[in-house]
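Have a look at the structure that comes next, please.
With one protein chain held back, the other chains of the complex are shown just where they sit.
Order as written gives the chain letters A and B; numbering starts at 1 within each chain.
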Amino acid sequence: MTSLSKTVSSLWPEPLRLVLFLVGILSFVGLNAAYLVWVERKGAGRFQRRPGPTEVGWAGLLQPIADAVKLLSKQLIVPAGADTTLFRVAPLLMMSPALMSLAVIPFGPSLAARNINVGLLMIFAFGSINVMAIMLGGWSSRNKYAIISAARVVSQNVAYEIPMLLVVITMIMVTGTMNLNEIVLQQAGAFWHWNFFKVWVNPLMPVTFLIFYICMLAETNRAPFDMTEAESELVAGAYTEYAGMGFGVFFMAEYANILLGCALATVLFLGGWQSPIGILPGVFWFLVKMYFLIFSVVWIRWTFPRTQFYGLLNLSWEILIPVSLCTLILSSAMMKLLHA
Amino acid sequence: MSTNGLQPKIDSAQPASPPAAPAVPPKAALTTGQQSTVTSHQTPVTSDQSSVTSQQPTAPNPPSPVPSPQSPIPNPLAHLSLPFHGVDYAAKGYHVEATVAPDQVVLAAELLDKEGLSLDTITGVDWMAEGQMEVVYDYFHPAKALRVVVRTRIPRDKAEIATIQKVFPGANWHERETHDFFGIRFLGHPNLTPFLLPEDADYHPLRKDFAQ
Partner (left out) sequence: MIVKEQVRTEMSADGAPRETFVINIGPQHPATHGVLRVKMTMDGEYVVRAEPVCGYIHRMQEKMGENRTYAQFLPNTSRIDYLSAMTYTHAFVGAVERAAKLQVPPRAEYIRVITSELNRISSHLVWWGAFLLDLGGFTPLLYAFDDREKILDLLEGITGSRLTYSYYRIGGLCNDVDDTFIKGTRAFVAQMRPRLKMYRGLVTDNIILRKRLIDIGPISKEMCRKYGATGPVIRGSGIPYDVRRVEPYSVYPEFDFIIPTFQEGDSMSRYLVRMEEMAQSLRIIEQALDKLPAGPVMAEKVPRVLKLPAGDYCYAVEAARGRFAVRIVSDNKEIPYRVKLRTPSLSNLSLFEEASAGMLLPDALALMGSLDLVIPDIDR
């Protein structure tokens, strides 16, 4: 795979390489968004002691295709009185940041679409857009449930962006760069070189990872932080008025965001495409780690009940932010001591 | 097994029906705090059934004596000003009954509230042949076996009676339902709109002359 891309990049001009990556990322995200639904449903089934989808295709593997066909065949209804432009734009606004951010993630040793020096910053800049997308979707629907959900989304996401950014700042200090490729290259060697285990630089590194993981769950509105689409209270929250493929795009965008979050966690903490035993690094390891994290996200969803809204916000403001500030200060102190 | 607050339930639970003294109020079990100190959480009820039952003597069920016609039926509410009289529980299912005038129902409710009773239900019976509607108030005591029935009769064509909603807020819904079914107007009720019937219903189905 690496030699192929090297050959391609040496023989053919840059625009073609970018187009190839574009198609690659789009198909990767599309396939994942579709088949993560399958993983979720099968996982949910097994956690609930039932088989999950089995009818359509072997082991239900064609179920996402069937769902996509169903959603495509439905009429796209825009409610009367809704703000049509914003209503139609909201799903797109949610999908595009995830797609764009995936351009800087290094999937393999030379499998990054763009090797940007401020890649990490770019991801977080784009990540804030999906808050706006849900808010616009909820507000433009002219539906009370949607508006309550939109209000909740804003407070929840703002509350959880802060500890996430504090944690990322800590990692930037530890690694010294915002270039994701460099971050992965720094973690070369066996698994104890991974950032997760670098406790001599940041003694609270596993806690840092945990905070990042929790914030990632909250940013993507996954259970137990799914107040925005709390089914039993607000029907479908901000997505109530969306029908057909509009809802389908929101759905896919949620999985694309989970994908992005887990990919970022893998790159920052678990060594990206580095192999845990020191030999044969490559995209395979990246995918294994990323899918392990995604499976844990699915597992948590079907295990825990939902927190209350103020419990959610209190968790962030009262616990996560102080702890992440502590890790930041602690890491800078340790780094000063190590260099001194 | 820790027994803080746990009394052997069976001894105090005599059946209330025989015309003896009113039953001893059952002692509250597990009255300690809920999360960690409740005995039922700590008792190994789930694992070893026999150890639990062996600690609590199972009292044999005393046969309920058939009340002889001469033995007096007790009246725990004899001290009240309204004409309460005792009733054979085994035959009827309630202990005390009173038939009062329509303007005394609020007084009855207040007296029974002071006695600590709770409102069971309010309903009506349409005695069309006699031209009267009977309004029946059922009360029960949450701690001892004491079921009280208060009845009153109102004329059928002018079926109005005062509401007891100020004494028992739970009467609100029961009175709305009785109004729905019988057309009895409860004077002073804040919201006498249809409760179970559709909002625009102007018929009263449980009246005996309700057309099919």
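For the reader, a short list of remarks on this structure follows.
Here is the rule we go by: a residue touches a chain if its C-beta (ideal position, glycine included) is under 8 Å from a C-beta of that chain, and two chains touch if they have at least 3 such contacts.
Because the structure is a prediction, the values reported are computed rather than measured.
When the missing chain is restored to the complex, the residue among A:39, A:129 or A:147 that touches it is A:147. The set of chain B residues touching the chain not shown comprises 6, 9-10, 13-17, 23, 26-35, 38, 40-41, 45-47, 49, 52-53, 56, 58-62, 90-94, 116, 118-121, 123, 125-126, 136, 138, 140-145, 147, 149, 168-170, 172-174, 181, 194-198, 205-206.
Where chain A meets the missing chain, the touching residues are 44, 47-50, 81, 83, 139-140, 142, 144-145, 147-148, 223-224, 226-227, 230-233, 235, 302-311.
Everything that follows uses one rule, which is that only the chains that are shown with their structure count from here on.
Remark: chain A and chain B have CA centroids separated by 58 Å (rounded to whole angstrom).
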